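Only a portion of the chains appears, each positioned as in the full assembly.
Read from first to last, the chains carry the letters A, B and C; within each, the first residue is number 1.
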Amino acid sequence: MSDLTPQPSDLTPQPSDHFTFGLWTVGWQARDPFGDATRPPLDPVESVERLSELGAYGVTFHDDDLIPFGSDDAARTQHIDRFKAALARTGMQVPMMTTNLFSHPIFKDGAFTSNDRQVRRYAIAKVMRNLDLAADLGASIYVMWGGREGAEVDSAKDIRAALDRYKEAVDVLCQYVIDQGYGIRFALEPKPNEPRGDILLPTVGHGLGFIEQLQYPDMVGLNPEVGHEQMSGLNFMHGIAQALWSGKLFHIDLNGQRGIKYDQDLVFGHGDLINAFFLVDLLESAGYDGMRHFDYKPLRTEDMDGVWASAASNMRTYLLLRERAASFRADPKVQEAMERSRIAELRQPTLAPGETYRDLPAVDEVDADAIGEAGYGFVALQQLAIDHLLGAR
Amino acid sequence: MSDLTPQPSDLTPQPSDHFTFGLWTVGWQARDPFGDATRPPLDPVESVERLSELGAYGVTFHDDDLIPFGSDDAARTQHIDRFKAALARTGMQVPMMTTNLFSHPIFKDGAFTSNDRQVRRYAIAKVMRNLDLAADLGASIYVMWGGREGAEVDSAKDIRAALDRYKEAVDVLCQYVIDQGYGIRFALEPKPNEPRGDILLPTVGHGLGFIEQLQYPDMVGLNPEVGHEQMSGLNFMHGIAQALWSGKLFHIDLNGQRGIKYDQDLVFGHGDLINAFFLVDLLESAGYDGMRHFDYKPLRTEDMDGVWASAASNMRTYLLLRERAASFRADPKVQEAMERSRIAELRQPTLAPGETYRDLPAVDEVDADAIGEAGYGFVALQQLAIDHLLGAR
Amino acid sequence: MSDLTPQPSDLTPQPSDHFTFGLWTVGWQARDPFGDATRPPLDPVESVERLSELGAYGVTFHDDDLIPFGSDDAARTQHIDRFKAALARTGMQVPMMTTNLFSHPIFKDGAFTSNDRQVRRYAIAKVMRNLDLAADLGASIYVMWGGREGAEVDSAKDIRAALDRYKEAVDVLCQYVIDQGYGIRFALEPKPNEPRGDILLPTVGHGLGFIEQLQYPDMVGLNPEVGHEQMSGLNFMHGIAQALWSGKLFHIDLNGQRGIKYDQDLVFGHGDLINAFFLVDLLESAGYDGMRHFDYKPLRTEDMDGVWASAASNMRTYLLLRERAASFRADPKVQEAMERSRIAELRQPTLAPGETYRDLPAVDEVDADAIGEAGYGFVALQQLAIDHLLGAR
């Protein structure tokens, strides 16, 4: 056992840990493609209170999570006022908000990229209305998950035109935010498929590429989700590293996924545990200062006690992994192994200061066979990581 | 049967079709992770001659495909001269070249992003040497497939540092090309995994995002490969559409893949045939004027006759799909169905000329339920596509 | 073009083609995990009538598709009587029936394998009640899809105990059918995941293995579904071949799936078209005499016109593929290519009649290198198949 053995107190979530939850997570009634709801509706006010008790920093939501679709102005005001009161009572924050552009039939062919122009206009208006509320509640990040932007069959959509419309919508919304002086930044949330057969901007990478084509690229970043990248078989830690490297990790959705299949939204860490460990290690060592936002679904088998237990599990697992990652980094044996694996050498530029390509050795001067013989010791280093993860060092 | 029934002559490949093949494709000796070579080495000169007879426009190659690794200068010259003579005899072109940065043990932890700085320096030098040959042979595109840039275990590599080094290498090589006045452009080839567990720049999207961080983004585009994107479960036609939309489709690797598994490199069209149809439809209707490059492997079960038959199959399938796509687009029933599906409406900006977001209807003014009722007729349109693909209309 | 060019009449579905549809397919209201229903409820009587007009042979259904969950006896009788009248009017058959053991919250941890014994008892009773109706309507096959038999997390279920209970339930139900003299046979429907994270009996193979452990293995076979096997990345035609080889292809669910992702239930042939071609080729050449049952979902984007168009597309694609497969088999060039590939030689026993292993050559007597040189010509044969599929021969 290392000296870094967790103290119980370390594992109690604190607001300073910046854990946040979507209202739609604990509030999910567990309706799925083959089954009816197994849980009653949950009052957003109760969610705020319970999550606050559990140590969360805040909540996030889609417009329709708080204010049912089609509410009139009076109802709308009432929902917002009750909610604000709960925030005030608990000190909970709303650092992020988003729009539901996927549940209502009007969005069945997409929102910003629906073939129907009326739908596209409506979608932008719906976001604008909710941006006003976001600004009012102090949210600084606004997530855009384009879950319905896509197609099941390849004849259904002119993809280049769809990207034009996607860009148009984001550009218009940036303009709106600028004009209103809201100071809000957007975070696109990639997903490869489900509910559409293929969704536009399917991965972190596609999102990064898209952003560079926008009118206001600095206002737009990403909100990558663990399970979404893993649904494409991609290494989530790698994706987050590229997002950080590009200055585009504006927000993050933490959850669990067990391989390439339907979107599971398990508790964080209940999927690929090793990758979750290295993700936390990256976020913490890179100084990521945004929210640790859980976008998960309590299993359909659970009652409300199970819902709150699952909410707590997300935070506990994050804290455990944070602690394990710290002990890994601090272990002299690990540092030795990293030295053998030449981890730090990669941070050294390939050309020394002042060098140009003219200073490189000619190909024939290099003894490639000799260099090729040296081992990298990666397995030994990884086993040390597993040992720390398992609390065995 | 439509009036567009193929005439035999349409299906004979012509140089004007711009079909090209890697020397490593027909020349693959069929060594795989579990088995020895089943075919003898193939002389590049024979490849040039046979592919020319089959109607190809040109060939492409890695340095080591033509000049065995470690050849001395005399041998090098001899290999190049014989090859040039074959090109001259046949009129075959070399529009693209690339470097082998993956076979030799020196590259076992990557080339541009190896933890070992010596390796990184050697890799850049190896590319520079081959760029000289590429310029000499008139290649205008230089592909960079970073197959070894990655890791199997998450502890092995500092991904952000790796991206720094990747960028450094590409920047240096762009500088070299500029300084030499070669006029060559680079095309990055994404791949999610194999031979490494996770490869950097795993998809078209990640490549697009990376390019924007480079010093000379205009000189760098993509060389997407059918199978590589499909190994991540992504829609290849969608990926190509985003690459085109971003102005980054510099080259393309055509082949076949049957779902998420090891890299199969089947004949083009022998994988996901419907997506191949829509890919050809996109390339042709978007006016893509680059090479139709086949990067496939003749099955290990085939002898040399089978190799040449498989080479011909790639081109035949492309031509068949091109013809089917043309008949699809020309069919008035298809045009009617597209009208019903509002395909063209997506090309219409969401805001009319002169409009701003202030001109959008308020959310409450829109009858969302009514708009949500209309069907899109996508299945009927797709069935027309299948009918054309099957030659049944 | 071959002489087997389709005549229009061949592509009109006839009852003799034995096409059947689940009431839940055309009747799907298009509620998905992220969206509300986009279509109104559909009266089963209308489904019977419309499908009959389109040329179907019959319909199939879960108990709750016809008789809403919780109906009292009077309502139950009324639903059944109206339905029977529609069958009588149209001549439509009900060759298969099944039970809904997945929608109601009681089944949230499974039916036959719920950890809660009350649920298991209820599930068996629900099947028994519906078996009485199945016998009354003349169904000869009863499908069991255990969509909720499984778990999301590995701690949740003792899998060996679950298989004991699964076997117990099937054994009890076989006994019931025997005792009632119903002459019904059961068909298990494998699926790897969704709605549970991992479902028991995930593939055709696991179903085959399970059946052999039952008390009445002869009464139990399989109902494989295209998309379900493809969700595990498996070759559906291969799976059907093993089911046929084992005498266990009692029924089949035809639809389309585009790779490893959520369950898409596309129109038959709108997924992996080449594999669909070889599936039809196998079913027809093996003399499969069961139903061609479509278990698909009309896209959520479609209105009711689109629903009926999609139903027709399933049958049209099957008939097109049947025709293409016949022309493939009849083509002398194909027969020649099969000869070169030694397709028929595999039907010849490895030991000749009367031979034993003692008659095999000793290892050292065989010239392995020489035998290993011969090519199999598989790519050329496959290209002929593609040509026929595309209607290009």
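What we mean here is this: contacts are C-beta pairs under 8 Å (C-beta built on N, C-alpha and C of every residue); 3 or more make two chains touch, one makes a residue touch a chain.
Not measured: the values here are computed from a predicted model.
J.: Assuming all chains share one sequence, and 3 are in place here, what does the full complex add up to?
T.: The complex in this structure file totals 4 copies.
As a working rule, only the chains that are shown with their structure count from here on.
J.: At the place where copies chain A and chain B touch, is the share of residue numbers found on both sides over half (same) or under half (different)?
T.: same
J.: Using mean CA coordinates as chain centres, what's the chain A-chain C distance in Å?
T.: Going by mean C-alpha positions, chain A sits 38 Å from chain C.
J.: Based only on mean CA positions, could you tell me how far chain A sits from chain B in angstrom?
T.: That pair's centroid distance is 30 Å.
J.: Among the residues of chain B, pick out those that touch two or more other chains and give their numbers.
T.: As it turns out, chain B has residues touching two or more other chains at 233, 260, 274, 372-374, 376, 378-379, 382.
J.: So in the complex, which bits of chain A are touching chain C?
T.: 30-38, 102-105, 107-109, 147-148, 152-153, 156, 192-195, 197-198, 231, 258, 260-264, 266, 270, 299-301
J.: Applying the document's contact rule, which stretches of chain A touch chain B when the two form their complex?
T.: Touching chain B: residues 70, 104-109, 112-122, 124-126, 128-129, 151-165, 168-169, 172-173, 175-176, 192-193, 197-198, 200-213, 231-235, 237-239, 241-242, 244-246, 260, 274-275, 277-278, 282, 286, 341-351, 356-357, 360-363, 366, 368-369, 371-374, 376, 378-379, 381-382, 384-385 of chain A.
J.: Would you tell me which residues of chain C are touching chain B in their complex?
T.: 1, 5-6, 11, 38, 230, 233, 258-261, 267, 269-270, 272-274, 298-299, 301-306, 309-310, 313, 316-317, 320, 324, 372-380, 382-383, 386-387, 389-392
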